[in-house]
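Structure below; questions to follow.
Showing chain A:
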Amino acid sequence: MNKEGQIRIPSGCAISGIFSRSGSRFDGERIIKSISTMHDRSNGLGGGFAGYGIYPDYKDYYAFHIFYDSTAAKEECEKLLDRRFDIINLSKIPTRKTNRITDEPLIWRYFVTPLPTKLSESQLDEDEFTTRCVIHINTKVPGAYVFSSGKNMGVFKAVGFPEDVGYFYRLEDYEGHCWTAHGRYPTNTPGWWGGAHPFALRDFSIVHNGEISSYDTNRRYIEMFGYRCTLLTDTEVITYIVDFLLRKRGLTLEETAQVIAAPFWSTIEKKPPEEQEILTYLRNTFSSLLITGPFSVLLGFSGGIMALNDRLKLRSMVIGEKDDMVYLASEECAIRVIAPELDRFWSPKGGEPAIFTLNGGENHAD
Partner candidate 1 sequence: MQIDYFYPEYEVVRNKEKCTRCGLCVSQCSNHVHSYSEEHRRMITDDAKCVNCHRCVCVCPVGALKITGSNHQFKHNANWSRRTIMEIYSQAETGGVLLSSMGNPKDMPVYWDKILINASQVTNPSIDPLREPMETKVFLGSKPASIERDENGRIRNNLPPHIALDVPILFSAMSYGSISLNAHASLVHAAVDLGTCYNSGEGGLHDDFYRYSANTIIQVASGRFGVHKEYLEAGAAIEIKMGQGAKPGIGGHLPGNKIVGEISKTRMIPEGSDAISPAPHHDIYSIEDLRQLVYSLKEATGYKKPIIVKVAAVHNIASIASGIARSGADIIALDGFRGGTGAAPTRIRDNVGIPIELALASVDERLRQEGIRGNVSLIAGGSIRNSADVVKALALGADAVYIATGALVALGCHLCRGCHSGTCNWGIATQDPALVSRLDPEEGRRRLVNLVSAWTHEIKEMMGGMGINSIEALTGNRLMLRGVGLNAKELEVLGIMHAGE
Partner candidate 2 sequence: MNIDAFAFDFQELNKEIKSSGQEELNIDNCMGQRYIGCGLSRGSLRIRGVPGNALGAYLNGADITVHGNAQDSVGDTMNEGKISIHGSCGDTPGYAMRGGKIFIRGNAGYRAGIHMKSYRDKCPVMVIGGSAGSFLGEYQAGGRIIVLGLGSDQPCPVGYFCGTGMHGGKIFLRCGQLPASLPDQVNAKLADDVDLQEIEEDIRQFCAEFDLDRETILDHPFHVLTPNTKNPYRQLYVHC
């Protein structure tokens, strides 16, 4: 059986997110409860979480979460890390045995910062240096896979139902101001942990529901810019697109949404001339990054969270707000189960991003 990366596997899913606009932190119990309500949207072949604000003591260091198939892979990868990074702390990620999660790889965590000499030699900024290193490990070091690489955030994922994955990783021991979760329904059974969601690159994490029809157009374009789509999943390519547009091209979140879920030409024509010009510009300039087909995504980043549907709104997505809390999910039940009373409950339009930031911060990531 081929695993992710050897074959492209479309999958259906459930997604959920919780975000505190004031930055107050809460443990992983609530997000587990939320995602498990949508149990029937996943099939036990992948579940995962991303938590933001969970490593306050190490907030200035990149936190690498790495799966290893073997100790040999671990040794090779650590040698490579050692050459490029100052490793401040390393440990096994604590897990709890459960018979519903089996065949676990070695799961390690490293808090690192690029070696100043290596960084200046590379003529790259810290983020690009780290990105390239992550892509290098994931494509060149057999048996090693970095599945989380952001600062003050972490991804926890496995093959299994999401509630079991949460239990396995002891998420009640982590406190964050933002959590996203994913339950996966892949259309075959690769059984590889790396293929579960969220997919993350540095601070960006994506949970996604749907199957995009523009996949290869998007992939072949983004790979021109140093990214390597090794998993062949939609989530992976969407993460790279977001990283490219936000970080490398300096677009805002709204502009990024206008690229990947661009309005129809007929819609653009109805806008005032100035807006028309910008929308046309973005659609033309980044024509290969338009994502077609059904998708709903939650993009987590250091300063906030963005929800986005495809422009036809072929996937479900609802949002609830209560005081400073924001809840986002594929289904209403996943919100009401943890927040029965809401100040506002709504459903974003297709192609129109819903963006929430910490303390009303700026609408762009980084």
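Some points to look at:
Throughout what follows, a contact is a pair of C-beta atoms (placed from the backbone, for glycine too) under 8 Å apart; a residue touches a chain by one contact, two chains touch by 3 or more; residues count from 1.
Regarding selection, all candidates are chains of the complex that A comes from, given by their letters.
In this text, all values refer to a predicted model and were calculated from it rather than measured experimentally.
As listed, 1 or 2 are all part of this complex, and the one touching chain A is 1.
Across the complex, chain A meets candidate 1 through its residues 8, 10-12, 187, 210-218, 220-221, 223-225, 249-251, 255, 262, 264-266, 277-278, 281-288, 290-294, 312, 314.
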